[in-house]
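Removed from the display is one protein chain of the complex; every other protein chain stays in position.
== subunit A ==
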């Protein structure tokens, strides 16, 4: 197993990111269910719906553990067509959002607005940890890119040497 210190560092960052940020809100009891329906492929304006799922739904699910969330991703012949976010209520007809060609942050704001969810007051500790984790992820990505560039340069150098030794 990975060392505990390393594991805990990443875990605390992930949990802080889950608890803090847009979507950290408690839904009123009349919101019954949320269902997303969109194709597998992003092409044709479906990226926003997917990102809404990936970026905000974990937070909504964390603060509303018993709230059912359904994600249907269409494949094959059903792939073409709309992308919809349906919010079911106990006391009124369901509200359907056409999420095609929409930005994920807009969709999240609209969802919270329609459901009249109460935002969870931000925890400064979580905010700090989440920011640190975001920075850590960024630094890791940059480091991975730098390492890959270094390896690529090494490969090219080797290739040049090989060609130089024969052709010149």
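Keep in mind that, in the parts below, a residue touches a chain if its C-beta (ideal position, glycine included) is under 8 Å from a C-beta of that chain, and two chains touch if they have at least 3 such contacts; residues count from 1.
Everything that follows uses one rule, which is that contacts and distances are computed from a predicted model.
S.K.: Given the options "Ubiquitin-conjugating enzyme E2 W", "Acid phosphatase", "Ribosomal protein L1" or "Proteasome subunit beta", say which is the protein name UniProt records for the missing chain.
M.R.: "Ribosomal protein L1"
S.K.: Of A:18, A:47 or A:109, which residue touches the hidden chain?
M.R.: Missing-chain contact among the listed residues: A:18.
S.K.: To test your reading of the contact rule: which positions on subunit A touch the chain that is missing from view?
M.R.: Residues of subunit A in touch with the missing chain: 1, 3-5, 7-8, 10-12, 14-15, 18, 36, 53, 57-62, 65, 69-71, 161, 164-165, 168.
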